[in-house]
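This report concerns only the one structure given below.
Removed from the display is one protein chain of the complex; every other protein chain stays in position.
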Amino acid sequence: MRGAGRAAIAAPHLRTDRWWLQPAVTFAGLLAFIVYSTWRAFANADYYAAPYVSPFYSPCLAENCAPMKGGPNWEIFGSWWGLSPALLILIFPLGFRLTCYYYRKAYYRGFWASPPACAVAEPHKTYTGETRFPLILQNMHRYFFYAAVPVAGILTYDTVLAFRDEDYEWGHMGLGTLVFLVNIVLIWAYTLSCHSCRHIVGGKLKHFSKHPVRYRMWQWIGKLNARHMLLAWASLISVALADFYVYLVASGVFDDPRLF
Amino acid sequence: MTTVERQQWDVVVVGAGGAGLRAAIEAREQGARTAVICKSLFGKAHTVMAEGGIAASMGNVNDGDNWQVHFRDTMRGGKFLNQWRMAELHAQEAPDRVWELETWGALFDRTKDGRISQRNFGGHEYPRLAHVGDRTGLELIRTLQQKIVSLQQEDFKQLGDYEAGLKVFQECTVTRILKDDVDGKVAGVFCYERESGRFFVIEAPTVILATGGIGKSFKVTSNSWEYTGDGHALALLAGAPLLNMEFVQFHPTGMVWPPSVKGILVTESVRGDGGVLRNSEGKRFMFDYIPDVFKEKYAESEEEGDRWYEDPDRNRRPPELLPRDEVARAINSEVKAGRGSPHGGVFLDVSSRMPADVIRRRLPSMYHQFKELADVDITAEAMEVGPTCHYVMGGIAVESDTAAALGVPGLYAAGEVAGGMHGSNRLGGNSLSDLLVFGRRAGLHAAQYAASVAENRPVVEEAQIDLAAAEALRPFSAEGPDESLVEGGPVPAGGRPAENPYTLHQELQQTMNDLVGIIRREEEMSQALKKLADLRVRARRAGVEGHRQFNPGWHLALDLRNMLLVSECIARSALERTESRGGHTREDFPGMDRAWRRVNLLCQLADPTGGLAATDPVRGQIRLVRKETEPIRPDLLALFEKEELVKYLAEEELFE
C-alpha cells in the first residue's frame, strides 16, 4: 500500500471507531439471505399454497411447476427441465441485485474488503476495479433493470391473485395478502429507485428545461434513489419473508388467517 | 556565496486570488510569458471566502440599472473619497467581466428567463449582485483557475509544455521586489519556496501585486493567514506610496462565538435576503442609526422595510442594508450601551423571517457554517454577530486607467492591495468586480509595458539578491553574530534570547484591535505607534527553530516585517486624519469634514534607500505626504443632485 514518499505509518489504518461493524453486518445479512434463498430455490417444494405463490417461483416456467390456477405459470421449458423451476427465473432478480450500484458497494466492502471501510487498507495486492472481465459486466445493470420491470409486473399480478381465497373466489384477503402487498410496494420502490432507471428517465438529458415531464419524474425518482440502500434491504427482507410465509402455509405449519 | 536559481519571465503576478488570476489570464492572452506566485495552493486564495456576489449593472432583475447608477452608489458608499476615474471604469466594465466568466464555464444562479440572477446588497440601489448561492467567490476562483488550466492546455497542444506560457508557482512567497540599480525600474522578484525553503529569483520587467489585504494585523478578522499585507509592504519597500491606509472596513457581521472562530464572516446576503438585526431587548435598532445623508433612502418603519423585499419600487429599503461602516458602528454602539447578546454581539435573525427550507437553499454555507462551527441552527434561532476586520480600502496608489503603481516603472497593483477605488468604504459586491476589472487592466498594461522593454530588460544585480537572502535568513540566526549563514540547519541562538514570532504576532494583533480598531482616539493611536516601534525592534530578534523546509515559524517571522510596516501606515494615517468618514471613525472628531474630502494621505518609506527594515525605534519607518485629489469630472458630478453633493463637497468644488 505504501507508495513512494508517503508518510511512514505502518498501521494499515488509525481508525478508532467501530469501522468493522458495518461491513460485518452487511456480510452477515447478505450471507443469511444467500443461505436461505439457496435452500428455497433448490428445494422445489412448498412454494404454492393457493392463492399464494412464492415470489421465488413466479413466473413458473417449467412443466414440473405446481399447478396454479390463473397464476403465471407458462410451460416455456418442456419436461426436460428437472431442476427447481425457481432457478429459471431467479437469474433475473439475482442479476439485478448483483449488479445494483448499492449491492456492489455492499459486497465489495463486506465480502471482498475492497475496501473494508473508508481509509482502512484493503488486503489485495492489485486492483483493477470494474475495468476488465468479469467486473466490467457490471455495466449490464441496465439490462437487468429492463428485465426486473416485467418480473415486478408479474409479482404485482401475483399480489392481485392473492385477493382470492383458497378456492379461487375473488374478493377475499388473508394475512398473506398483506405480506404480498408490502412486498410488492417495496419491490417496486426498489426497482424504480434504481440508478439506471433514474438515468433512463431523465438523468441522461442535457436540458431538463426542454423536457418538463421527464424532469419531474427524474426528481421524483431521485428522491426514491436517495433511499436506495434502505429499499434494497427492505425489499430483500420482504421478498424472503413473503417466500417464507408461503413456505409456512404450504408446508402446513400454520393456516393463513383469513381477514374476510 | 549564494547561488540562487534565476528564471526569466515577462510578467510576474504576485498573488493568485481573483485579481492576480485575472491579470495573469490577460497578460498571457496578450502574449506575455506570465508567472504567478502564490503563498497558498493554487485555487485556495482568500477570494474563495467572498460570499455575496459580484456587483455589475447588467440590469437582469431591474432594468433601471446601468453603470451610472452603479457609479453613483459606489461614490456614495465611499463618501466621495474614491478615485472617481476608477469608480467610473469599474462601473462601466463590470458587466463585461461577469459575462466573460460565463464563457469560461462559470455557472451563476439564473433568473426565470435564463439570465444571470442578481441580488440586493447594502448600498446598491438595485438588485445587482451576480451570485452562486453564497459561495460566489469560490465560483470566481474556480472559473479563473480553470481558465488558466485551459490556457495551459492550449500551450501543451502547441508547445508540448503546460507551463511554457503561464506557470503558477504554488506555495512560494515573494520577500522583495528587485530593481535595476541604474534606472530604478522593476527587474524581478526574490522568492522562497515554502516547501523546501529554497530561494529563487524571477527576472521580469513587470510585477503585478495582487496580494490582497492586511487583516491578519488585527485580532478579530474575517481574513485568512495570507492577509499579512505583503503587497503593501513590497510596494513600500520598492519605493511606491500607499494611499489612504486609515480606511479599514469592519464588516458588521462576523461570528462572535465560539472564540476560535470569532471574526469569521457572516455574509451580508443574510440581510439582503431578509435577515434583521436586533438587540438584547428585541428591538430592530438600525432604525435609530440612519445618518442624515441617507435619511431619504431608507425606510422609517419596520412595516415599510418589510414591504420593500416584495415591492422595492414603492418602498424604501430597511436600514439593515445601510453601507457596512454605518451598520458596524451601530452594532458597536449597541454592545457598548449594554444591549448586546451574551457573547458580545447582537442578534441577526433569519429564522423568524423565512421558512427553514428557503434558508437552507439560499444561504447554504451560512447554515453549514453555524451548524458545524457554533452548533447553532440558523433556521431555528438567531445568530450572534459583531464587527470584524474585513477589508482595507487603502492600498498602493495607482494610476486609474493602467493600474500602474506611482513612481516605480514596471510595478502594477490590482485588487484589494490597490487603493482608491472604494474611497473610504467599500460596498459589498464591489470587491469581486474590482478584482476582475482592474485585474484585467493590470494584466493588459503590464503585458504592453513588458513588450515595450523587451529589447532592454532591466538587470538584477547579484548584490541585491544577497541582501534579500540575508534578510530572509535572519530569523535563523536571531541576533547571532554570523549573518553569512546560508544553507539551512538549526543554529544555536547567540547572546540574547530570541523572540517568539507567534507571541509578537499576537501582541501586534491585540494592539491594532484595541488601539486602531473600529472607533479611534488620538491617545490610543499614539500609544499604538509606540507599541509598534517596540514590536519592530523586538521583531528584529524574532528567531525560529528547525530548518527551512515548510517551517511556519520562519514564514511568520518574515511576514511580521510586512504586518508591522502596514500597521504603522494605518496608525499614522488614522492619527493624521482628523475627521470621521467611512471606515475611519474618530471619537474625537465625529463629523465628516468636507475639507478632508480632497485630501489623500500617502505613506512612504521614511528611509527611501530601501535597505533592510529600519531599526531606529524612535523614528518610524513611515512618512506621510498630503496630496490633493483631482476634481471630479463635471459630467460625472452631473449624475448627482445638487442637494446631495453639498453634503460631501466643499463650496468651491461645486462651482468649479
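A and B are the chain letters, set down in written order, and residue numbers restart from 1 in every chain.
The rule is short, and it goes like this: contacts are C-beta pairs under 8 Å (C-beta built on N, C-alpha and C of every residue); 3 or more make two chains touch, one makes a residue touch a chain.
Methods note: contacts and distances are computed from a predicted model.
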Protein that the absent chain corresponds to, by UniProt name, given "ABC transporter permease", "Succinate dehydrogenase subunit B", "Stage V sporulation protein AD" or "Cytochrome c oxidase subunit 2": "Succinate dehydrogenase subunit B"
Contact with the hidden chain (one of B:Gly64, B:Gly105 or B:Pro497): B:Gly105
From B:Asn244, B:Asn332, B:Thr511 or B:Asn551, residue that would touch the chain that is not displayed: B:Asn551
Chain B, residues in touch with the chain not shown (by the definition above): 40-46, 48-49, 58, 95-96, 99-100, 102-105, 107, 109-110, 113-115, 132-133, 135, 138-139, 142, 146-147, 149-150, 152-153, 156, 162, 170, 195, 224-226, 257-261, 264-265, 342-343, 365, 368-369, 372-376, 381, 500-503, 506, 544-547, 549-554
Footprint left on chain A by the chain that the document does not show: 1-9, 13-17, 101, 104-105, 108-109, 114-115, 118-122, 124, 126-132, 135-136, 139-142, 195-196, 198-199, 203-211, 215, 225-226
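Following the convention adopted for this analysis, only the chains that are shown with their structure count from here on.
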Distance from the mean Cα position of chain B to that of chain A, given in whole angstrom: 58
